[in-house]
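Right after this comes subunit A.
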Amino acid sequence: MIDFIIERYNFWIYVILMMIGLYAMITKRNLVKKVIGMNIFQTSIILFFISLASKRGGTLPIMKQAHGLENFPVDPSAYINPVPHVLMLTAIVVMVATLGVALAILILIYRKYGTLEEDEILKRMQ
Partner candidate 1 sequence: MTDQAPILIIIIPLMFALMTPLIGWIRKNLCYPWVLLSLTLSALSSFIILRTVLLRGIISYKLGNWDPPWGIEYAIDHLNALMLVIITVISLIVAVYSKKSIQREKPDKIVHFYTIFLLQVTGFLGMVVSGDLFNIYVFLEIASLAGYALIAIGDERAPYASFRYVVIGTIGASFYLLSVGYIYSVTGSLNIADVARLLPELYNSNVILTALVFMFAGIAIKMAMFPVHAWAPNAYTHAPSAVSALVAPLMTKVAAYLMIRVSFTVFKPHYIIDVISLNSFISWIGAAGIIAGSIFAIAQNNLKKMLSYSVVAQIGYIALGIGLANSYGLTGAVLHIVNEAFTKGCVFLAAGGIVYKLGGCNIADFKNLFRKMPFTMTAFTIGAFSLIGIPPTCGFFSKLYLILGSIEADQWTFVGVLLFSSILNVVYFFRVIQTAAFEKQMSDYSREDPYEKVPMDEVPLTMLIPIQIAALGILLCGIFNSEIISSVIKYAIPPGL
Partner candidate 2 sequence: MNTASIIAALFIILFTVGGLFFFTTSTIGLLRFPDFFTRLHATGKGDTLAVLFSLIGIGIYEGLSLTGFKILLIAVFMFLAQPTATHAISKAGMRYGLQPWKKEDSRK
């Protein structure tokens, strides 16, 4: 049982974080809170990917010596899987880009309605 938990808990925590973010995104009335929830949500996905990459007994995905490795056979299980790291670099970039656009739109909304609360915006629309 303990083994089962230790083997999985990382995935579960990611789910918890994702739920927190998703809850903030769909329930919170304040738009900045929604953006914060969005940030948490995306970070949790990154956490999931990085958990996929980790390898017991593996070291960083950077070769220990730079030169003279051309003819050496390298043991793949000694290094952490680098692919999810690459994907997540891209995902972080997307996160920042989305953050910028969302904040820009938020400022436009505030300029129009003078508030950031969703219910007040809906009230002022009518």
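Following the convention adopted for this analysis, contacts are C-beta pairs under 8 Å (C-beta built on N, C-alpha and C of every residue); 3 or more make two chains touch, one makes a residue touch a chain; residues count from 1.
Regarding candidate selection, all candidates are chains of the complex that A comes from, given by their letters.
The structure displayed is predicted, hence computed values, not measured ones.
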Review point. Given the complex, what touches subunit A, 1 or 2?
Key: 1
Check your understanding: Once bound in the complex, which stretches of subunit A touch candidate 1?
Key -> 22, 25-26, 31, 34, 38, 41-42, 45, 48-49, 52, 83-84, 87, 90-91, 94, 97-98, 101-102, 104-106, 108-109, 112-113, 121, 125
